[in-house]
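With one protein chain held back, the other chains of the complex are shown just where they sit.
So that you can tell them apart, the chains are marked A, B and C in the order they are listed, and the count of residues begins at 1 in each.
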Amino acid sequence: MNNAFLVRTLGSAKFNAPARNNFVEDEGVLVRATVPANQQYDDSSPLMEKAGPRRKLFFNPRRTHAAIVSCGGLCPGINDVIRGITMVLWHRYGVRQILGLRYGYEGLAPSFNHEPFELTPSCIEDIHKDGGTILGTSRGPQDVGQMVNYLEQNGINILFTIGGDGTQRGAMAITDEIEKRGLEIAVVGIPKTIDNDIMYTQRSFGFETAVAMSEVPITCAHREATGVRDGVGLVKLMGRESGFVAAHATIASGDVNLLLVPEVPFQIENVLSLLENRLPTKHHAMIVVAEGAGQDLAPGDGTDASGNKKLGDIGLFLKQAILEHFKTPNTRAQVRYIDPSYSIRSAPANASDSCFCFQLAEKAVHAAMAGRTRMVTGLWNGSFVHVPIEKAVEQRNRINPLGSLWHSVLDNTGQNF
Amino acid sequence: MNNAFLVRTLGSAKFNAPARNNFVEDEGVLVRATVPANQQYDDSSPLMEKAGPRRKLFFNPRRTHAAIVSCGGLCPGINDVIRGITMVLWHRYGVRQILGLRYGYEGLAPSFNHEPFELTPSCIEDIHKDGGTILGTSRGPQDVGQMVNYLEQNGINILFTIGGDGTQRGAMAITDEIEKRGLEIAVVGIPKTIDNDIMYTQRSFGFETAVAMSEVPITCAHREATGVRDGVGLVKLMGRESGFVAAHATIASGDVNLLLVPEVPFQIENVLSLLENRLPTKHHAMIVVAEGAGQDLAPGDGTDASGNKKLGDIGLFLKQAILEHFKTPNTRAQVRYIDPSYSIRSAPANASDSCFCFQLAEKAVHAAMAGRTRMVTGLWNGSFVHVPIEKAVEQRNRINPLGSLWHSVLDNTGQNF
Amino acid sequence: MNNAFLVRTLGSAKFNAPARNNFVEDEGVLVRATVPANQQYDDSSPLMEKAGPRRKLFFNPRRTHAAIVSCGGLCPGINDVIRGITMVLWHRYGVRQILGLRYGYEGLAPSFNHEPFELTPSCIEDIHKDGGTILGTSRGPQDVGQMVNYLEQNGINILFTIGGDGTQRGAMAITDEIEKRGLEIAVVGIPKTIDNDIMYTQRSFGFETAVAMSEVPITCAHREATGVRDGVGLVKLMGRESGFVAAHATIASGDVNLLLVPEVPFQIENVLSLLENRLPTKHHAMIVVAEGAGQDLAPGDGTDASGNKKLGDIGLFLKQAILEHFKTPNTRAQVRYIDPSYSIRSAPANASDSCFCFQLAEKAVHAAMAGRTRMVTGLWNGSFVHVPIEKAVEQRNRINPLGSLWHSVLDNTGQNF
Partner (left out) sequence: MNNAFLVRTLGSAKFNAPARNNFVEDEGVLVRATVPANQQYDDSSPLMEKAGPRRKLFFNPRRTHAAIVSCGGLCPGINDVIRGITMVLWHRYGVRQILGLRYGYEGLAPSFNHEPFELTPSCIEDIHKDGGTILGTSRGPQDVGQMVNYLEQNGINILFTIGGDGTQRGAMAITDEIEKRGLEIAVVGIPKTIDNDIMYTQRSFGFETAVAMSEVPITCAHREATGVRDGVGLVKLMGRESGFVAAHATIASGDVNLLLVPEVPFQIENVLSLLENRLPTKHHAMIVVAEGAGQDLAPGDGTDASGNKKLGDIGLFLKQAILEHFKTPNTRAQVRYIDPSYSIRSAPANASDSCFCFQLAEKAVHAAMAGRTRMVTGLWNGSFVHVPIEKAVEQRNRINPLGSLWHSVLDNTGQNF
């Protein structure tokens, strides 16, 4: 097996796992499942390690002490993941010491001195029915040495990190420090990115809920646009570098006439020209824009606490450009701009995401108990897999403007750019 | 390329497709993406044909006459598929003659004489926001010769069939008759099975909506069960031979203590014993059962109009068995049995399914315009593909009791059988 | 003031209420606000006592010990009422001893020995976001003497009873026993009837949620009916003696062609004749029936644990009568019968009901603290009022077949009987 996707293990697993009807052992999942025309499949293609319960555990469940941390912005399903980890640790493995660290990596930093929660099945029983995170969250890193001190001083054997690529890079740094100190602490992540832009997972948790929630403002803006003469509905959705949420929401909606995403550059003239063609006969139009689109037109300034570049408000830019262009009495457009902001990311996970979150959490527990570390759980070519953190964060998953999804957008909206 | 999944084509494609930024040509998708431990990937593994727009068309769009039929029970997303086919035919290819046949295969049978709809973008603009099917549906086959007569007499070039495996078997018979008569009519299906039990598509449309809608009765039954002493919530979900809806809904819910599916046989004693252990301390329990589970215990009788075996009411059987067992004053259980029946299958597609339906419909149009026939569209290992009907219906997709999904059920419910 | 609606008071109120910007004192609300043509308003018309905070309290808040009980079937909003009572007692009055009795009147009966909850703001903070009742419930009465013993032995000063007319009759019996023993215990009820059939409150809590939830099965059945040839959708809604839920849901839906309620007798021939007229041209029809309608046609047998007469299944009767009547190939009807049963009553309260529940709970607390007893809170002619239990249960509120609501049903469905 090609080793590019090899997942690190703390050492030999010697404890017996609780009995069950089957275990997963050394099965591989092909990284690439498509074959270009007239070629044979290249059998040196890398394989990912399939996730699932292992027959042998690295940690003795009765003595295992786990901790969970959630970092970065809210995303539907964080509570599902926290609950899933806790439930599987407790009921399947009998782990009885599970700490919920407060407010992201702050919970591992001595200066904040946040008191952690003791997580038990009864206290987390219904948390998945609500959005947000019961642990709280924060943005940005903390001192790696201090965080490993915390793990060491509190006797924590496994740290589960729920967070985006900044968080997982932080988790890598923590594993490096753990290794340097020769500690036996597993760090297993559940990648959180509402934009679905993480590599090697075909879907990130919260994404489908985000798509579903995005229908609401699109439908509202469309009603507003059709409710007045020459109304232009305009909705800004999440998508800093990848327009997946906006693309799926657009296709699902069927009301959208133009989608703008970061992956496909555009000129403002194209937008105005589309409206010039459409408004005189249809008297309304509907535009969706991913927040990271057109940053050459509406550049932002500075970075936020997570170190992300602050984006310019492309929605506001478009609104003003449209109003400015259609301002004579005969061409006057009325723009209805909705920026649903927090309303999407704080939603509770829908059923599909709840199910997916549980599976990601469960697989993370199985991996950690077996001594896997420096990895995140993912779904790839139909199987749950272990992904080394460095592969997950090596680049971003983005829409291919020549691929199937963008074809569907073009077929759906009728736009030609 | 191994030919097992070769899709039939009507003949050489000679018309130019409308210009776009890319086309799909002869790309393959591996049928199997997992590799057993310590083995090399077998490069003779079959490939599926990747779906998408082709550069050359078999049909001249300006003269193409298409028809759409929906058969069998309702399923979320049928209207999305009808709309998607119509929109892509009309806007992308310029097809102007699109018939909506009424009430399933009855619409092709002369004795019923149902007047078809002319489908245009304006009349189907918003149909995807509602459940059901605007075309109406019926169960069961009609005479194949008469149906092909209808296609011939009405000059129909493409027939899109939205339906389950009975419908697609019917579509195969229609293609055989078409071929026998030497006609150039494409038949392309979009497989409809709310149970997600069709082969070679990792997900069938309507499935995720069905899972989401199934949460409602589970939550209700759970509230009823916890609202009284020794309450037992019991919900029967769809799943004649495959328990996918019930399994996903169970994992998503987190409230379920026992799931029963057709793939995993059980004894009634196991169910009663689980309740005996649980009720004295927890005072409530929650059971989900797929309709096809336990048919050895509650056998049905006869077949329905679609030729499906009528199922016994396993929900009622369980209710009565539980009431009978826990009938003394000290052990009295109160069973709250919900059979959501029509409420799930008549729901409108959620955003995820709406997006998926559009993509399946779009791919079906691309395939048909390029002359593909005797196939259905599917999603496999992350790519949309063409699946020959005979492969799609050769067996049913079922839960593997030793696989990842059932592991997740066991980890979620805590059940041990 | 006419005394018919005089509310009993335990004695003179001598403690000062917490300061606020206003109090309600001795204001009256007219029982009847309409005046027949050409008549003067009769100034001897009875008045109800307006609800709200009183300047003087009967109970010393620092020493008050309250208890809450919920009885009978589930209804949206019970948790809102429990939460509202607890919040207002705790935050507004400073009461620190609030017991949540388990499983209805069983919680006051020594033989069951149910351990009550201590209710505090933190433990009930979010309960209104879920349906059901955190206290649990049961049907039927318990021994009055034993229940008053329980109140006396536990030093309870106020008992809040959430329940229907059986529960409130029980509460009357408790107040009689309290009075006989010369105790100073207030009993204040919040009337629970999803059917909206209690007198002297223009709306009962949970009713609007029930109407909203009833839309779901009506919409489903309508989609099923329009999805097949000659489909007949049939939905049975709650309404033992009063068809308010069914009437409001019918008017809101706009899809219903015939509504049957207990207040308006009908012949089965009328139903069949309506279908005979409609099906040949429209090919579908939609019927809603309140469970208590047509009991002369489908009589029930016996009584349930609450002492309510068991109803015959009028939905099933209609289904069979329609199938029997339209059974020839030319007239065959397909009936889609939905009995949403538990799905409606276990729903969480919608915003309108949550707001209303809080207000009813708050008014109940104000009343009880001021020493009112043997009463329930209600809403009448736009004001919250105190209603003596004997007035609330003296008869049932029913639809007037000559009045405004039934006019709206006739105008909405087009039915003529």
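Observations on the structure shown:
Here is the rule we use: contacts are C-beta pairs under 8 Å (C-beta built on N, C-alpha and C of every residue); 3 or more make two chains touch, one makes a residue touch a chain.
Remember, predicted model here, so these are calculated numbers, not experimental data.
Interface note: of C:L6, C:L30, C:C123 or C:L183, the residue touching the hidden chain in the full complex is C:L30. Of the options A:A17, A:A33, A:L47 or A:L74, the residue whose C-beta touches the omitted chain is A:L74.
Although one chain is not drawn, its touching partners on subunit C can still be listed: residues 20-22, 24-30, 33-38, 40-41, 43, 45, 47, 50-53, 83, 87-88, 91-92, 125-126, 128, 202, 208, 211-212, 214-215, 248-249, 251-254, 350-352, 354-355, 358-359, 362, 380-384, 401-404, 407-408, 410-412, 414.
One chain is missing from the display, and on subunit A it is touched by residues 74, 103, 106, 130-133, 136-138, 216-217, 219-221, 223-224, 226-229, 336, 338, 340-343, 346-347.
What we mean here is this: only the chains that are shown with their structure count from here on.
Taking the CA centroid of subunit B as reference, the farthest chain centroid is that of C. Per-chain CA centroids place subunit A at a distance of 28 Å from subunit B.
Centre-to-centre spacing of subunit A and subunit C amounts to 45 Å, using the average Cα coordinate of each chain. Subunit B and subunit C, compared by their mean Cα positions, are separated by 41 Å. Annotation for subunit A: residues 126 touch two or more other chains.
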